[in-house]
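Missing here is one protein chain; the remaining ones are kept as they sit in the complex.
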Amino acid sequence: MRQFRSMIYPYVVWLAIMVVVPMLLILLYAFTKEGNSVTTFRFTLENFTRFFSDAVFLDVLKRSLIIAIVTTILCVLLGYPIAYAIASGPEKSRMFWILMITMPTWINMLVRTYAWVGILQDDGLLNKLFGLFGLEPVKMMYTTFAVVLGMVYNFIPFMILQIHASLAKMDKSLLEAASDLGANRWQSFLRVTLPLSLPGVLSGITLVFLPAVSSFFIPKLLGGGQYVLIGNVIETQFLTSGDWNFGSAISLIMAIIIMLSMYFTRKVDTDPSANGRSE
Amino acid sequence: MKKLIQFKNIVKEFDGKLVLKGVNLDIYENEFVTLLGPSGCGKTTLLRILGGFLTQNEGEVLFDGQEISKVPPYKREINTVFQKYALFPNMNVYNNIAFGLKIKKEPKDIIEQKVKRMLKLVNLEDYADRSVTEMSGGQQQRVAIARALVNEPSVLLLDEPLGALDLKLRQEMQHELKKIQKEVGITFIFVTHDQEEALTMSDKIVVMKDGEIQQIGTPTDIYNEPVNEFVANFIGESNIIEGVMLQDKVVMFEGRKFDCVDEGFAENEVVDVVIRPEDLDIVPREAGKLKGVVKSVLFKGVHYETMVETKVGTEITVQMQVSDDRPVHNEAANEKISANDFYLDVEDIEELDEATIIARADAQAWNPEEDELISIKEVQYTIKKENGTYPVTFSTAAGTSVTVNMIVKDENRIISQENEEQIFAVNFFKKVDEIQESIALETDLKTWANASAWSLDGEQAVEITDVKYDFDPEHITPGTYAVTFATKGYEYKIDTTDKHEVGEEVGLTFTPEDIHIMSRAQ
Partner (left out) sequence: MEPRKSFWKKALLWLTALFFYLPIVYIIVFSFNDSRSLTKFSGFSLRWYEKMFSDSSMMESVVYTIVIAVLATIISTIAGTLAAIGLSRSRRMLRSVVEQVNNLPVMNPEIVTAIGLLMFFSALGIDKGFLTLLLAHIMFCTPYVMLSVSPKLRSLDPNLADAALDLGATPLQALTKVIVPQIMPGIVSGALIAFTMSFDDFIISYFVTGNGVNNISIMVYTMSKRVNPSINALSTLVIAIITVVLLIVNIAPILKEKRRKKV
């Protein structure tokens, strides 16, 4: 079987060029100054000091993190019961609902986000619905609510699928065992189902938090031109102001924040103290 | 002893399939009861009904005199050791065992005390903090037992708990389980398909098949006095022979009278006679109550499993005419073609097609230089459904052809009323090199002779187990040879400590006590 081994080498070269080099370029640009030509650069931390000393940027960072965290929490709180409802059904209905949840994700995110514009307008579908109940129209477009809604809408399928996968993987006889040992349904859920589905929740959290924190078209479409998150700042640096060094530095900061949060999530997952003889 | 559990006419169906067909069973206090049977016999279903994980469609389950069908599992005084243990992977050994006690909100110090005692009982004192996912199968098994027993149930259910362990460990755990049961003194209900496990551990065995109980009894009862063929075969190995009860303590089989110890059968009742392999002895031919020929010997470690045939099956002998005809050589096309005459049964003519003719005539065309087969494009023949000789011509695309004869003869069959079977075969023609080149001669001989055996009504195929011939295939010369095909005869399985040679003529002996008579009426 060695003969097929060599088939990996062209791909290794491709990976080095198309994946590793661009990453290194971001690093290089983030720590240098003086334009886009390779010959005149010098090493500096200026880009980072500029970011951390400007209240405007720090505000944007704070807002991005808060929105991403709120989105993630909402996705867990809504996604868990949905995943649980799917997983507890019979095989056929499980397949059906998984398909129902997966199908929208195959459709362009941008299109699906844009679709909310009409619904959230002042005289849109949602406000008309409120009107039926005699409620005053609420301004929803171009608010934080619209941005968070757009993010939850786009990212919650990842959460549901991850949690469902871990619930479906769970050995059903564990619940029988818990019941056999005297636990009622609620106790079985708290002591067995919930802890065993935690890995799914955690990987769902990474899958939601990561795009939420870096998103830039959702705030633009649903939050309006004035609604700036960290992704929008990066976009501006690259496509409008042309300051690639500063833009690279901001993406690096963002990437590090994401990596740190992933690291902590993983740590909770494998924390041995969660398995200790506590209580 | 007090009746602890009563199953009353339990019926259970899944998707319209009856899994339990009205089971009645009483289980007493402090018993080690084994539900034994092949997979799909309903033993696990019965256990899960008792555990509360399934509800029966009909019937009652009484526990200590109380109907418990509506009681959820977590309120039953019964605990289960699950098939694959179902240990909680998110908890360590200690927390797995303490689970039930924590649910009951027992004080911490009591929990610790009880768990420690259990760990000691199952020999896992040093493993309290271990993660259950890092343990071996045997250790996980012990944790599962401890986790169930710590709740002090009155009954412990064990669902094939040893199935996942290897042989050595399984035997160890059998003794261990028996020991634990004696020590804690509660009822164990154990489900298995392994008869050896059942015989080793149980006070009482319940043999099940197709949702029905076949026999209930102690291991010795069930082994020595199986009530029917199924039990006899399932518990240990058996020779089962059809016989006739002439009077009390006299049975006739294989055309001879034998003394036995069974009585209470009707005069001339047709019965099944069971003789266990270890109860038969091989002796010199003259000293044997039955005479036969050793057919095969298998070394089983402790003993040899020797098969002795006392009566051959249905036999048929046909003639094989061997020639050294040369193939037809078409030099222009550089092709050779060969085929041989063959016999046909009148009955076969209706289903005759080109592929069959090519196979029966062994028609082949090839390129002699490259030794590559060439496909036969055309088969020309006419045939009528009566005895006679009909020519058939095979040709290739290049026009190389050979003509041979199909000889239709009345059916060549032997019917044995006694064995309730019939066997067919026809004479055939072969060439020397075909016999020499055959890599599976017995199979080829069956194909060439078109040999087959059937039940009398022609519904069921019977295997032809013997192909006998007395030529040397390597050095065969043209001529006529007899080939005999036979079905399986009466065979006895005997456990011996001495090795016998295949083909040896021997006698078999046994005492009246070795014979068990089973009624045929179920």
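Brief remarks on what is shown
Per-chain residue numbering starts at 1, and chain names A and B are given in the order in which the chains are listed.
To be clear about the criterion, a contact is a pair of C-beta atoms (placed from the backbone, for glycine too) under 8 Å apart; a residue touches a chain by one contact, two chains touch by 3 or more.
All values derive from a computational prediction rather than experimental measurement.
The chain that is not displayed touches the following shown chains in the complete assembly: A.
Touching the missing chain, out of A:L45, A:M100 or A:V268, is residue A:M100.
The chain that is not drawn here is touched, among residues A:A85, A:L135, A:L190 or A:V268, by A:A85. Across the interface with the omitted chain, subunit A contributes residues 1-12, 14-15, 18-23, 25-26, 29, 36, 38, 81-82, 85-86, 88-89, 97, 100-101, 103-104, 106-112, 114-119, 121, 123-125, 153, 157, 210-211, 213-214, 216-217, 220-221, 225, 231, 234-235, 238-239, 244, 247-248, 251, 254-255, 258.
FYI, only the chains that are shown with their structure count from here on.
Centroids built from CA atoms put subunit B at 57 Å from subunit A. Looking at the complex, you find that subunit B touches subunit A at residues 51-53, 72-75, 78-80, 82-84, 86-92, 94-95, 99-100, 102-104, 128-129, 131, 147-148, 151.
Contact residues of subunit A toward subunit B in the complex are 171, 173-174, 176-184, 187, 191-192, 195-196, 198, 274-277, 279.
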